[in-house]
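A single protein chain has been omitted from the complex, and every remaining protein chain is retained in its original position.
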Amino acid sequence: MAGLEDLYREIILDHYRSPRNRGELVVPPAHKTEGFNPLCGDEVSVYLDIDEATQTVRDIKISGQGCSISQASTSMMSDAVKGQSVAEARRLIRAFKALMSIHESKLEGEGDGADLAADLDGVRLGDLEALQGVVKFPVRIKCATLAWNTLQQGLDEINT
Amino acid sequence: MAGLEDLYREIILDHYRSPRNRGELVVPPAHKTEGFNPLCGDEVSVYLDIDEATQTVRDIKISGQGCSISQASTSMMSDAVKGQSVAEARRLIRAFKALMSIHESKLEGEGDGADLAADLDGVRLGDLEALQGVVKFPVRIKCATLAWNTLQQGLDEINT
Amino acid sequence: MALDVARLKAEFPLLEREINGNPIVYLDSASTSQKPFAVLDAMDHAYRHHYANVHRGVYEIAELATAEFEKARRKVATFIGASDWRELVFVRNATEAINLVAYTWARANLGAGDAIVLTHMEHHANVVPWQMLANERGVELRWIPMTPEFTLDLSDLDTLLDGAKLLCVSAMSNVLGTINPVRELVAAAHAHGALALIDACQYIPHIATNVAEWDADFVAFSAHKLCGPSGIGALWARLELLEAMPPFLGGGEMIRDVRLDYFTTNDVPWKFEAGTPAIVEAIGFGAAIDYLESIGMAEIRDHEIKLTEYALDALDNEFGDRLKIYGPADIAIRGGAISFLFDGIHAHDVTQVLDQDGVCVRAGHHCAKPLMRQLGVPATSRASFYMYNDEHDVDCLVKALIRAEQFFAL
Partner (left out) sequence: MALDVARLKAEFPLLEREINGNPIVYLDSASTSQKPFAVLDAMDHAYRHHYANVHRGVYEIAELATAEFEKARRKVATFIGASDWRELVFVRNATEAINLVAYTWARANLGAGDAIVLTHMEHHANVVPWQMLANERGVELRWIPMTPEFTLDLSDLDTLLDGAKLLCVSAMSNVLGTINPVRELVAAAHAHGALALIDACQYIPHIATNVAEWDADFVAFSAHKLCGPSGIGALWARLELLEAMPPFLGGGEMIRDVRLDYFTTNDVPWKFEAGTPAIVEAIGFGAAIDYLESIGMAEIRDHEIKLTEYALDALDNEFGDRLKIYGPADIAIRGGAISFLFDGIHAHDVTQVLDQDGVCVRAGHHCAKPLMRQLGVPATSRASFYMYNDEHDVDCLVKALIRAEQFFAL
């Protein structure tokens, strides 16, 4: 059995206590996407300001409520993608979900996750790796991925 | 455990092999009512010719298919009510159903059937009492009562 | 007489389990209850001794299975004060019971311009079926709001019920623990010509219930919350209503006759029980009723009142205003479900710490998102009691909460 310290690393609690990029952006020009965790009731809104010409994330703001894991993951996500190209943001999404899914996929029986490992290759997750402990608490994986799924949905909505 | 002989008395097999009052009556003036045993698929049609003036069962005919119990019960029923007053027919219905229900009601939890015993008082069932063995085979009670329920429905339909 | 909880605990095999080296402290009975040996044994016996399909076989084990199945129906019907066992329809759970009413009675009787009255404290099971109907038919949904004391605000009840066809209300809130005044609400509904559907999921397991005294029209509940198995629940409805309602699911058992061009329906309750039912689950449901009766519903309620009082006091003494309780303070109008939040700590995080100590409580929206929005929170933690909980369980909860508060202290 994993201990609480595996889940709640110091850096996670730090992001939880001092979340980065909290707030809202004016819509439009910004784009707003809402995400729900149907299990616990957490909700997150991701505001994206994409520079069409350069295809970069000019600004990102986050609002909503959630547990320490979902708040910290959201905060780290916003830090990680702000200023990045959309392509890089998508790479990060894939990498982070791979980090979570290798284990989640075991829970849900989708194979051993070998294919997912490829998504992690060569991507530097930095702080985000602190969230790796979450995979030992399967129910909490959805807390950690909520913001990322919402970001992905937002990028998809803007592109299409 | 009750033996087969409790269920299949000789008189029952006799009525089964030589059913009385088989056939149909012309509708109208006669009245036709169909009955179903949803469990086993047995169907019976009761044709009634009621003399309005005297309120008696002038004629009765039976068609349909069924097991020995349902066929014998139908045959005995037709013998018992033919020529009788409607009031007497209704008394017989109540008495026969009481004979069956005292036990069926135990199965279905409707008390001890003491109230039903009153319906049996002073009614002479004759041959019909041979069907008493059926109550030891709860599933077959519906076979025995099918014709009677159909007769009752027929009388109700004619009166209303 | 006070319950001998130590003896009761020993009758629930799961409560002997350890979690992370700690004896389990199961405080999530409002979500689902644990099962006593008596229920598990009854089901096992049925599978080993007289398992067969019901209402179909002539042979002996089929007769036994049918008799046991129907006996269970009578037990459940009697337990809730139904005057006729035919008023008791077996379904999968309370959710299906409510949907059954929405698909049959409501779709046969309600249309555009009609109104249904709900409350802000309903479980999704008593919200979403009516929203589906509203979307499909243009039926209006009206809402009874909540007071700051977490009770229903009935001041506009007459206006809300004016012209309404149905009132849907929970007898006890699964989040707040609030016990609603069912008899009064039913009477008000009837006075306005509306029927009343009672979601009694949280009530029947804990408080002696008499549907005839309630004068209700429809009552929904689940076996798994009253020591019975998963996979079965019940809809009780007045006989005339059941008889007039169109069928719900089509198939075997619910028919009288089927031809290529039409079918006719069986008598109630079988008319609403298409296909092979949850046979052994029904038998387990009956065994659970026997078990509850052997303890006594009045004793269970008494015990839970005392335990809830003890818990509310203990939480208040230890945490004061740092821990907010969402639910009535008055023990007379609440059950043993206690929702709470630490200021600044999310329910999910608190509950995770509690799990480390073997204390099982629920965190989340408790399938009552409209209520959570009224409360202004995304989630609460909820501890809930049953006859097998005691003061020691409450003490463990408090101790674990102390640890959680410390862990997340800024």
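Letters A, B and C name the chains as they come in the text, with residue numbers starting at 1 for each one.
In this text, a contact is a pair of C-beta atoms (placed from the backbone, for glycine too) under 8 Å apart; a residue touches a chain by one contact, two chains touch by 3 or more.
Computed from a prediction, not measured in an experiment: that's the story for all the values here.
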Missing chain: touched chains present in the view: A, B, C
Which of C:Arg56, C:Lys71, C:His192 or C:Arg403 contacts the chain that the document leaves out: C:Arg56
Touch with the omitted chain, as defined above, among C:Phe263, C:Tyr310 or C:Phe407: C:Phe263
Identified contact with the non-displayed chain, of C:Ile24, C:Val268 or C:Ala311: C:Ile24
Selected from C:Gly138, C:Gly193 or C:Gly275 as touching the chain missing from the view: C:Gly275
In chain B, positions touching the absent partner: 1, 3-4, 7-8, 13, 17, 39-43, 65-71, 137, 140, 143
Positions on chain A contacted by the hidden chain, ascending: 1, 36, 38-39, 43, 107-110, 137-140
Missing-chain contacts mapped onto chain C: 13-14, 17, 19-20, 24, 28, 31-32, 34-35, 40, 44, 47-53, 56-62, 92-96, 98-99, 102-103, 120, 123-125, 127-132, 141, 143, 222, 224, 229-232, 247, 249-255, 257-263, 274-281, 348, 351-352, 354-355, 359-364, 367, 369-370, 373
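The criterion applied here is as follows: only the chains that are shown with their structure count from here on.
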From chain C, the most remote chain by mean C-alpha position: B
Interface ranked first by C-beta contact pairs: A-C
Inter-centroid spacing, chain B versus chain A (mean Cα positions, whole Å): 74
Whole-Å separation of chain centres (CA-atom averages), chain B against chain C: 44
Chain A-chain C separation of Cα centroids, rounded to whole Å: 36
Residue numbers of chain C (touch at least two other chains): none
Chain B residues counted as touching two or more neighbouring chains: none
